[in-house]
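Heads up, one of the protein chains got dropped from this complex, but the rest are sitting where they should.
Going in written order, the chains are labelled A, B and C, and every chain counts its residues from 1.
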Amino acid sequence: MAAVFQHILNGLMQGTIYGLVAMGFTIFFGVMNVIKFSHGDVLTFGAFAAIVAVWTTSGLGLPIWLQVIFVFLAAMLVSAVAGAAISHFLIMPLRNAPPLNMLLMTMMTGTVLRETIRLFFPNGTNSQRFPELLPVGGLNIGGVFIRYDGMILIASGIASIAIVHWIIVHTRFGLAVRAVAEDSETARTMGINFSRTILLTFALGSITAGFAGALFGLYYSEINYGMGLLLAIIGFSAAIVGGLGNIWGAILGGYLFAGLQTFVVAAAPSMSDYKNVFAFICVIALITLRPTGLIAERKAERV
Amino acid sequence: MTRTARETASSAPLLVAQGLSVRFGGLLALNALDVEVRRGEILGLIGPNGSGKTTFFNVISGVYSASAGSVHFDGVDITNVKPHYLAAHGLARTFQRSRLCLPLSVFDNLALGAVGQLNSGFMHNLISRSAFRAEASKLAEEARELLRVFNPVLADKLFEPTISLGMIDRRRVEICRALIGKPKLVLLDEPSAGMTHDETDMFMNEILQVRKSLGDLTIIIVEHEMNLIERVTSHCVVLNYGKKICEGQFKEVAADPVVREAYLGQS
Amino acid sequence: MDLMRWSKRLAILAAVSAFAMVALESEQAFAKEKVKIAFVGPMTGSISPHGIGGRNSAELAVKIMNSDPKTKYEYQLEVFDDECKPNVGVQVITKIASDRSIVAAIPHYCSATAIATVDIFHRFKLPMVIWAAVLPEITYAQKYPEIHRVSGILIGQNRVGAQFMKEHGYTTFVSVADSTDYGKSMNKYFTQFTLENNNKILGTFSVPPDQQDLSAELTKIKELNPQVIYFGGLTPLGARLRTQMEKLGITAQFEGNSGIMGDNYINAVGPKLAEGTVTFFDSPPIAKMPGGKFFTEQYQAAGYREPPEAYGPFAYVATRLVMETIEKAGPDRAKITAALGDVKDVPSIIAPITFDDHGQNITPLTTKYVVQDGKWVVWEDSEYATGKRKLVNCPHC
Partner (left out) sequence: MSISMQSRRKAAIWPLAIAVALSAAALIALLSIDDQITLGVTLGVIAAGCVLAARFGAVAATEAAGADHPFVLRVLVVLAAIAVLIGLRNDNFGLLMVTTVLIYATVCIGLTIQMGYAGLFNFAGAAFLGIGGYTAALLGPKGVPDLLLLALGGFAAVVVGSLLLLPVLRTRGHYAALATLAFSILFNVFLDANDIFGGPQGLKLQGMVLFGWDFTNDITIAGYTISSYANYAILAGLLTAAAMMLTGFIDRSWIGVWLDAVRLDEVAASVFGLKIGRWKIAAFTIGNFFAGVMGALYAKMTGFIAPSNFTFGDSLTMVSIVILGGIGNRWGVLPAALIVVLLPEKLQFIQEYRFLLFSILVIIILVAWPDGLIARRLRKLEFARR
């Protein structure tokens, strides 16, 4: 029984990170109908910015809590800039191109980001140790090991999802985002600054990636240049399975994917090689059963 | 329900919809609709925006499925059958928003309208190329003839990209696409949308001319342009909130207080 | 980040490569006959540090050889990227083998790639000396005179490792290996020798090398509660495994192999967690090699940006061996092949090299290592051997 709880806890943490990534995909898709595959590598950029921030701030001898704040600020800022730059220089000029071109372009952009870190970050090909900033250890309750840092991170992950949701539902900026998502032509005629809204939305989505990147580093204590690719694939899968354009769908998809992976290892440890086979088969089965996602897009096609 | 003179006419109905309902979530887009279309007539379908006219087209052409009721076409029950089945049985339509394949040539678009008459077999298309060529040339002749009725210049643009055509020519192509397959019933969804008064007039003349050459084709037409309805229809059905509120000759329905209220209430 | 420096670097890179091209062209001219040899390894992708470290070492060997006025030939190293993929390896080796001006090759870090290409070497009669791939099949699956290898095969590491663990009284193990050919092969020999020693393997896990989260596997392992977690794979995954073990509060001895040997492992997990990790590797530390000091000094003097990594010295040795053979036999493929077949007790910076009848170097000395204070230390020299420090869960320490 204790093991079951332990697995659930692990799955929750993984799912939170997947969900955060998937949320980015879904936000971008919502406003511009694009899949931005470089999202995972923007996350990696954030994580590397975070590690530079730790090195710098600990070099300056700042207290731990201030280091943590700088870590998140640096990660979010760098990701926001990277995401906004990609949107401005690459996605906007191609926005009328076929979706396939966009998909390929963002995948290639991801490769560029990845290779840039690998080649130009000092010792970039190797895994980087992310210093431990959060309280080490945890509680042992009936055989379940509850990590303090894990709890903090799950809580802050969920909080950030809630904040993004609040921004989109309750602020003026959020209103503009929703208007553009609904019908960009009409939104423009109603005086919404289209390109500014797009830019800010991409910045917002990328901030969540940076946040997730910093979380990732803090939780796993290790980052590497290639971590964004698999995260992007999983995040994309989660966003699609959940239903593109729907934040709750993305979160649901993220937890579902983590749950599937964990389930295989827990239920049949000797089959652990096959866990991604199983997870992706489930993904295919789910989109076959619900071709527009678990929480379907509401838009009916006008005929 | 009022009986009209039409009911006593000898010709059997081509299309009969009985108690037809379409539900989207909580919204009843069509509510127990009864409509009868006689062979050779032009039926006008009118009503305020959102009254269910296009939904009616979509459900009888198989794009939406009915939640209740039935549709019979030429004596066959076609309730909720697949769209391609309907096309094969002689039902063709146009769309409110143009749905031409713009990157393709005019000819390719017209070929789509003639799917039923063309041989789609792999042998025919890929191996017996000369038979295929002959078939294509024959269709090109037919297409030119049909286009020429509308606009002689258009016939020369048969192998131009559709995207290069102006709005009215695109409408013409779209109607030709619906006609080239020699259907028994054509559904025209706002053919005059976006045209000026004069253009509409000219356009409708062209349609009537083609119709005559095809042997008094049966047509259901949705239109907002009431002059046009008055001129071309022999019978009208008025919808509001998915329900039939009135039917008869245009003059009769135009005078009906319920209809007037529906239109006034809307504006 | 430092954009200015990046763009500067790019500019310098462009300028340097342009110059290099011109230089290569114009330099022709006098003196010694030029001889081309090829170095092949992964220059891109996640395993590229090893490939680049090997390339640097091979370049160093060529540079040192060329600076010696007594040599008969001027050597030129052609470097190729096999991406650690068999199909790319086949392409690249076909290219090298078809180029008659290349007389010998020093190929491959990855075993699957080497297995795919040995036939091509044989077909084109191109002699080669493998610098790092470790699967036994490469040399032993067939008997081609062209194929040689200075690096050890992974059987030895596991035999020594299993013996060591038995001697220290460990009885229960869990194996975690990556799902590549390397990891699977490691796991195979680990299993074989551990069972031969009558020890128990409580569970075996195979994970893709790019997997980030190992908590599901580790939770299961925690339930199994082994004394030792054996890892067969390369550093990135090994570092993740060690780090996440700690996070889940698992206390078990961590045992690795050649794949995690190197400073990258210690850098990635930090000295505190790395402490006490044991590993078995087919080479004494550079410092203990006959020419280790020389190699380290030269490598530093050459100013390479990347470290040589664990197999750097092997790349150096393989390249040097090839050039020495060419000096003796002349730049002719058949003659080189014949001469390589006779290699026996040829001195090198690692140890004297002797090829058996399959071209396999039989002298690699499997050495036991343990991390002590953030450094890999030979077991016998460590405070663990003297009993001052203790391995985790160790019954006989």
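Here, a residue touches a chain if its C-beta (ideal position, glycine included) is under 8 Å from a C-beta of that chain, and two chains touch if they have at least 3 such contacts.
Nothing here was measured: the structure is a model prediction, and the numbers come from that model.
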item	value
Visible chains that the absent chain touches, using the contact criterion stated earlier	A, B, C
Candidate in contact with the missing chain, chosen from A:L139, A:A162, A:A267 or A:I281	A:I281
Residue, one of C:V103, C:A116 or C:A274, that touches the chain absent here	C:A116
Identified contact with the non-displayed chain, of C:C84, C:V160, C:V176 or C:A216	C:C84
Contact residue for the chain not shown (choose from C:S206, C:T367 or C:S382)	C:S206
Residue of C:K166, C:K184 or C:R389 in touch with the missing chain, whole complex considered	C:K184
Interface with the unshown chain - residue positions in chain A	29, 35, 90, 93-94, 97-101, 103-105, 107-109, 111-112, 115-116, 119, 233, 236-237, 240-241, 244, 273-274, 276-277, 280-281, 283-285, 287-288, 291-293, 301, 303
Contact footprint on chain C, counting only the chain that is left out	13, 17, 21-22, 24-25, 43-44, 48, 52, 55, 79-81, 84-87, 90-92, 94-95, 97-99, 111-112, 115-116, 119-120, 123-124, 135, 137, 179-181, 183-185, 206, 208
For chain B, residues in touch with the removed chain	61-63, 82-84, 86-88, 92-93, 95, 99-105, 107-108, 111-113, 115-116, 118-120, 122, 125-126, 129-130, 132-133, 136-137, 140-141, 144, 148, 152, 155-156, 158-161, 177, 181
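The definition used in the following text is that only the chains that are shown with their structure count from here on.
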item	value
Both-way neighbours, i.e. chains that touch chain C and touch chain A	none
Label of the chain whose CA centroid is most distant from the centroid of chain C	B
Centre-most chain [mean C-alpha coordinates]	A
Maximum inter-chain contact count - chain pair	A-C
Distance from the mean Cα position of chain C to that of chain A, given in whole angstrom	35
Chain B and chain C, separation of their C-alpha mean positions in angstrom	74
Multi-chain contact sites of chain A, meaning residues that touch two or more partners	none
Residue ranges of chain A in contact with chain C within the complex	3, 6-7, 10-11, 13-14, 49, 52, 118, 120, 123, 125-129, 137-138, 140, 145, 147, 149-150, 216, 219-222, 224, 226-227, 229-231, 261-262, 265-266, 269-270, 272-273, 275-276
Residues of chain C that touch chain A when the two form their complex	1, 6, 9, 46, 48-49, 52, 179, 203-208, 210-213, 215-217, 219-220, 222-223, 235-236, 239-240, 243-244, 247-249, 264, 267-270, 306
